[in-house]
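Notes follow once the structure below has been shown.
Complex shown without one protein chain; remaining protein chains in place.
Chain nomenclature is as follows: A, B and C, assigned in order of appearance, with residue numbering initiated at 1 for each chain independently.
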Amino acid sequence: MCRWLAYSGTPILLDTILYRPAHSLIDQSLHARLGVETTNGDGFGVGWYTPDPTPDTPAIVRDTGPAWSNRNLREIADHVRSPLFFAHIRASTGTAVQQTNCHPFRHGRWMWMHNGAITDFNRMRRDLALAVDPALFPHVEGSTDSEMMFYLALTYGLEQDPPGAVERMTGLVERTGHRHDVEFPLQMTVAVTDGQRLWAFRYSSQGASRSLYYSTRVETLRALHPDAAFLRDISDETRLVVSEPLGDLPGAWNEVPESSYGIVQQGADELLPFAPQAV
Amino acid sequence: MCRWLAYSGTPILLDTILYRPAHSLIDQSLHARLGVETTNGDGFGVGWYTPDPTPDTPAIVRDTGPAWSNRNLREIADHVRSPLFFAHIRASTGTAVQQTNCHPFRHGRWMWMHNGAITDFNRMRRDLALAVDPALFPHVEGSTDSEMMFYLALTYGLEQDPPGAVERMTGLVERTGHRHDVEFPLQMTVAVTDGQRLWAFRYSSQGASRSLYYSTRVETLRALHPDAAFLRDISDETRLVVSEPLGDLPGAWNEVPESSYGIVQQGADELLPFAPQAV
Amino acid sequence: MCRWLAYSGTPILLDTILYRPAHSLIDQSLHARLGVETTNGDGFGVGWYTPDPTPDTPAIVRDTGPAWSNRNLREIADHVRSPLFFAHIRASTGTAVQQTNCHPFRHGRWMWMHNGAITDFNRMRRDLALAVDPALFPHVEGSTDSEMMFYLALTYGLEQDPPGAVERMTGLVERTGHRHDVEFPLQMTVAVTDGQRLWAFRYSSQGASRSLYYSTRVETLRALHPDAAFLRDISDETRLVVSEPLGDLPGAWNEVPESSYGIVQQGADELLPFAPQAV
Partner (left out) sequence: MCRWLAYSGTPILLDTILYRPAHSLIDQSLHARLGVETTNGDGFGVGWYTPDPTPDTPAIVRDTGPAWSNRNLREIADHVRSPLFFAHIRASTGTAVQQTNCHPFRHGRWMWMHNGAITDFNRMRRDLALAVDPALFPHVEGSTDSEMMFYLALTYGLEQDPPGAVERMTGLVERTGHRHDVEFPLQMTVAVTDGQRLWAFRYSSQGASRSLYYSTRVETLRALHPDAAFLRDISDETRLVVSEPLGDLPGAWNEVPESSYGIVQQGADELLPFAPQAV
């Protein structure tokens, strides 16, 4: 499968989150603890919004080799600051190792990344492709289930109602899977953003979803760890959502419950239940 | 566009055809004379059958960089002998530069490569994808028009009747194009083989097809050039089909006529007219 | 050979210079007009300083494929702003196509890029390697003449006296070449910067150096082209040095004379004679 992280908050060098933590995403590319595979070496991607108002699209840099040895990722992490970024390391479940299959995916201002799989995707691929809005169909570039899920969510109104669109996408995947005699069609943690708000979903047909964690409120963490210099430099609004905790700071990480999703946004963040919707 | 060559005959080192001729395919990757672009640096591929009876599938080695600097291609060419091989250099018309978009494509024992384009492919892509046999649909790995043409030809019976299947594929592409108000939907030279016979097609909706040449019969060439040592080492059955002549040997190259196709096979080769068929 | 450009001035999106001009560096990667080869497809690099005070080292992103199809370069150009950046496209003269052979090269805050060659470099390589400061020797990562020239210049005091160090490096290369019976050992245009000032050199042993141009003073250009909106958005201090003019704006480009170098800096820029120094 894969591992990912999403950051929203005070603009920081990507390095601070990508490389410096003890169990950083780069460390996870070689030694994931909570994933299905320990190695995530089949490509990576990083997508970031700039602190400037323009462009309002994210930059997305993706490559096919392992993240751990990629020098360009190291350079970008050392020199790019961003208030909102995604990073993803891939362990292919069979589809080709190529740039167009690396996360995050982008459509306009929107970014999407996924950990998990559509079970027996190849049996459903045609049916799902047909459900994509014909106007969006030519934008599908790669061959992954993850990108297909993104375009299905866009088809179902992601830009207007992200949680509803993801629930409808999930409903379609499950119905299609059941029609093909797939018992548990979907396994997913998904992050999606428009550059302002960030939605993170944890769901699986089987009710045994891949791990997903969010960071504790910065104010609470400061009270717990008054000596942690890092916490003084970031705003109260700063939040991380990650496949695996990046370290062992007590009280820092909270599991996203099964079948739920969170919204990271200006003001209070939210944690809400998630259920597939019929389409 | 692209450039390609197909060789059938006495087993030889790939190097003999790929690198040694004055205007070899590798030279064409930097300095094509008859193509739309002089540079063909967006990936390459070589596919070869072994002289051994097993495996009966071709080996296909493809990569995304330019052929001219690829060391692995050089190594393979210097050390692999084959009685039947394809080579292709790509100039992308917009689709991603990735291994799954490099030619030749393979399905079982069959190989396919293409120079040209489906005009406004993105507008037709969904309609054409729907016409692919659902059982074959999951095998489409890349995003090119060329691979889609291959799977459409397979859908229309390539393995039983190659010329008929290509004519039906062409008919479908043209009908689909016209429905989308594309005046001249198709431009193609195509080579396809099952490891025994080789079919080469030249056709375009506009009647102004990309260049395609076949080599003169070896017996005739020997009479013309009694001193050419190379000609003494190859059998009478040896034949090349190429996008551009590989050199200036007088009498060596003949243009494939517009709207026609050739069959290279044991015994006499054939040159026949080609016309799209309604499907 | 290669093509390069160096920009210093108002922080701008890299795209403005890398992709937008009619004869941009990306266009030159396929269609160089003044180079030895029209194609520069053997790797590329871009190095930029951030507008922030930290880090004070440049970011360097390099890859081995052609620039024209590289999506990550496109992403970076669309989203990164810089007051001082280098870009380089490579046409290998024989050394391996690999990231460590791509320009620019970096040492601490310093960046270096080169167009040209040391003639018969392989015959001189050992002698030149021995002249590199032993403390710097392990930092040489690739196998190019260009990187060796950089480390020789560092050995001869680049960080204290850039023009003098380049003159001494040139002197050494010529003396070494002559000892190996190479008549014209060096051909170069070089750009080097510490993030504050930028030095650009044009020299060849034969007195027939590769092309090099610098942009006219912005004030002068504004007077010549009062309608050019672009010129109103950039400061008077903005300057470009390029292997080939990026377009046809009359009066915009001036050839750097043979055997000379320029300094782009706060206040008046300078143009001075260059001559190899004995070491």
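The rule is simple: contacts are C-beta pairs under 8 Å (C-beta built on N, C-alpha and C of every residue); 3 or more make two chains touch, one makes a residue touch a chain.
This one's a predicted model, so the numbers in the text were calculated from it and none came from an experiment.
Looking at the complete complex, one finds that the omitted chain is in touch with A, B, C. Of the candidate positions C:His31, C:Arg125 or C:Arg175, contact with the hidden chain is made by C:Arg125.
Between the chain not shown and the residues B:Arg81, B:Arg175, B:Arg197 or B:His225, the one that touches is B:Arg81.
Across C:Leu34, C:Ala96, C:Ile234 or C:Val279, the residue that sits in touch with the chain not pictured is C:Ala96.
When the missing chain is restored to the complex, the residue among B:Ser8, B:Ser24, B:Asn40 or B:Gln99 that touches it is B:Gln99. Interface residues of chain C facing the missing partner chain: 96, 98-100, 122-123, 125-126, 129-130, 134, 137-138, 141-143. Counting the whole complex, the residues of chain B in touch with the unshown chain are 48, 50, 52, 55, 57-63, 71-72, 75-76, 78-81, 99. Contact residues of chain A toward the unshown chain are 30, 38-39, 41-42, 64-66, 68-69, 71, 92, 96-97.
Here is the rule we go by: only the chains that are shown with their structure count from here on.
Look at the contact of chain B with chain C and you find the same residues on each copy: over half of the numbers used there are shared.
Distance from the chain B centre to the chain C centre is 41 Å, each centre being the mean of its Cα atoms.
For chain B, residues touching at least two other chains, in rising order: 96.
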